[in-house]
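Omission of a single protein chain aside, the complex is shown with its protein chains in their original locations.
On to chain A.
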Amino acid sequence: QQTLPSQAPGRWRPQQPRIPPSVSEEPIGRGQQRGPQSVPQGQNGRRPEGLQISAGFQELSLTDRGGCRKDFHDLGVNTRQAIEHVQESKTGSSGTMIKLTANYCRLMSRPQWALYQYHVGYSPEMEARRLRSALLFQHEELIGKTHAFDGSILFLPKNLGNKITEVFSRTRNGEDVKITITLTNELPPTSPTCLQFYNIIFRRLLKMLNLQQIGRNYYNPSDPISVPTHRLMVWPGFTSSILQYEESIMLCTDVSHKVLRSETVLDFMYNLYYQVEEQRFRDACAKELIGLIVLTKYNNRTYRVDDIDWDGNPQCTFRKADGSEISFVDYYKKQYNQEITDLNQPVLISQSRRKRGSMMPGPVVLIPELCFLTGLTEKMRNDFNMMKDLAIHTRLPPEKRQREIGRLIDYIRKDDNVQKELGDWGLSFDSNLLSFTGRVVQREKILQSGSVFDYNPQFADWSKETRGTPLICAKPLDNWLLIYTRRNYDAANTLLQNLFKVTPSMGIRMNKATMIEVEDRTEAYLRVLQQSITPDTNIAVCVLSSSRKDKYDAIKKYLCTDCPIPSQCVIARTLSKPQTAMAITTKIALQMNCKMGGELWSVEIPLKQVMVVGIDCYHDTLCGKQSVAGFVASLNQTMTRWFSRCVVQGRGQELVDGLKACLQTALRDWFKWNKYLPSRIVVYRDGVGDGQLNTLVNYEVPQFLDCLKSVGEDYNPRLTVIVVKKRVNTRFFAECGGALQNPPPGTVVDVEVTRPEWYDFFIVSQAVRNGCVAPTHYNVIYDTSKLKPDHMQRLTYKLCHMYYNWSGVIRVPAPCQYAHKLAFLVGQSIHREPNLLLSDRLYYL
């Protein structure tokens, strides 16, 4: 009986004279490289190696994973101090009060608590860290049982009494050593060092609770959710961080789910091998795997796949710390008893960006067979059914989420070991989640052609309310193309007929389309477009039979660059269901209108002469090559028209230069439209990673200012730069008749959970059907507008109503979402800057 081959048939690559992989070492295959290597090292200016905390914290150091190897929390970036008008207060006042709970919990310390930091010196000098600790802790009666020591810095919860304490110890050799313990610092509970320290203690507590660390978070492996259809396992767990917030030091903890896959990278490659043609196999592997995080079988480490070395294989050798050469097969067999069965598999390369212990950062070689995949691939994310399956498990409604969070706090409060550890340091956690008062700002009215609409705040959606109302500006469909394959003739015809039904009430004048049948090949589509598009063509609509990306990409590329006209692609199947056909056609009609420069609705914007800018980035994880920044700027007072440009950058280039050029052109276009320059500019900057705030403040903002200066001597607009962050762990729960609910759209929080050194606030703008709503964090890092916080918050919330692809409120201001769409289209399909002739239309929707 025929069974599946256990290995992908041959041909990883014919064996070549081996060049050993340019890698790596000990015990996890990382370390010094052999010979010179040209791999670019991570960004420089990394923090110096942190403190190694000992005494019960041996396995943790301040540079520990999830620690502060990178400043994830942007500590020490104090932007509020430079913004004059929020020195006194950064809180708004409008709206109605609402009682909220957040997933925060106060960390409390004894009154007058301090952490005492000592420097420990040895005479004669002792080299080995372990010897230094051993000698020091001969004096436990003096130091006490609770301590943290890294070999030279000692932390104690108590004061030794003297500035300098001298003690003597004797080594095994009978040598007497003088130890000088000098008090160097008395750290208040809020000092940055203390914060790092709390986080270390907290991670230690999570370990005590038998949670597994993966990446930055901790998970409970004993109760996994299994999704066999996709070989997925979901582990419930927690994210946590302890930081100084507005009023107090708090633990922010949220439920997190880790998606793991019970297949190895090699399994995955085998499967892929069956799905693609031989010659596309390597590309397909690279596309699917590069950028993914893998988890090694033999230890608890995660790595990012940066490359696949097809010339490498498990039989390649590397040099161990002791200088001996060993092959990967032998090494893993000997060290971990791991059998590698496929000796011809390629190897994965991960560029380590940080130093681990004494080992230098550098490429790490990983064996596919010994690596598990984690997380979802793009393909899985697009799998609607699977995401639905997952959502059932991962989308917790407010009540349940709060209960899970409460459980962690309970664990901590009930576990004896954990309590002892905390008690020894004089720390404890509040038993209740943080409660405070937020505000729900006034609901916006939707304005459309003289009519004013209210919408139901529960859904934050007005598609029903505005149906059948003329648009603010309807663009006619006088001359347009409808392209389809023979098989999709019916679908195309249905679309046409339905468009005839829905457009009149919108005020769109429409002629019958030029109907063109094509063969279902990319070249056929392109040829037809070339032949049929005239200068009068309003838009080209293509009915596609599948979501094959290559066809879509080719069409978009051609119509965004070489032959710049708006285009609309529709998948035939979308149109096939009678019950949804009209709703879908309405959406298509609206989208087509926007792409041609039409306007749908607006909200009242009292602020005059203001240009709003949105920026977002797209990083090509597949090829690791380019980044795209999308840039959009409003062109009119009602913010219904948007200018757009984008910057396509190779690896390692800074985006700022490109952004400068974008801002310049945006101002020029604004001037063309309005005959004056804006007196205020508000930039919403999305796509800023954790720890990048400093770069933004120090490089990007000055570039914007430079750019404005270059416009003219006497041009001095007020500039506001706001960093928009969607991925935050903060969650708010509204107390409503004893039950917990999502806070309603328009909820603004600018107290308690904000940071004292920032001018920041949270807004819940959208409504969700399932699970918990995620607030968006806004951090005003530069502001000469002198606008009151209230006005800044209101403007931001208003802009969340202005995204034309969704007749409802969205999570971020519309310019951010537009910038995102643009960057995504260019990054995914076009790969170069689209033609500027399209720049005043929303062609990228």
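Everything below uses one rule, namely that a residue touches a chain if its C-beta (ideal position, glycine included) is under 8 Å from a C-beta of that chain, and two chains touch if they have at least 3 such contacts; residues count from 1.
The rule is simple: contacts and distances are computed from a predicted model.
Engineer: The chain that is not shown, which UniProt protein name from "Tax1-binding protein 3", "Ribonuclease P protein subunit p14", "Small RNA 2'-O-methyltransferase" or "Cytosolic Fe-S cluster assembly factor NUBP1 isoform X3" does it carry?
Structural biologist: Answer from the UniProt record of the missing subunit chain: "Small RNA 2'-O-methyltransferase".
Engineer: Check the options A:Gln591, A:Asn742, A:Ser765 or A:Ser839 and report the residue that touches the missing chain.
Structural biologist: Residue touching the chain left out of view: A:Gln591.
Engineer: One chain is left out of this view; which of A:Ser262, A:Thr394 or A:Asn835 touches it in the full complex?
Structural biologist: A:Ser262
Engineer: Which residue among A:Leu396, A:Leu481 or A:Leu544 touches the omitted chain?
Structural biologist: With A:Leu396, A:Leu481 or A:Leu544 as choices, the missing chain is touched by A:Leu544.
Engineer: Out of A:Leu295, A:Ala513 or A:Leu663, which residue would touch the omitted chain in the full complex?
Structural biologist: Hidden-chain contact among the options goes to A:Leu295.
Engineer: For chain A, which residues lie in contact with the unshown chain of the complex?
Structural biologist: Residue positions of chain A that touch the missing chain: 1-4, 6, 56, 58-59, 128, 130-131, 134, 172-174, 207, 210, 212, 214, 219, 221, 224, 226, 228-231, 233, 235, 260-262, 271-272, 274-275, 295-300, 322, 335-338, 372, 379-380, 382-387, 544-549, 552, 568-574, 584, 587-588, 591, 805-806.
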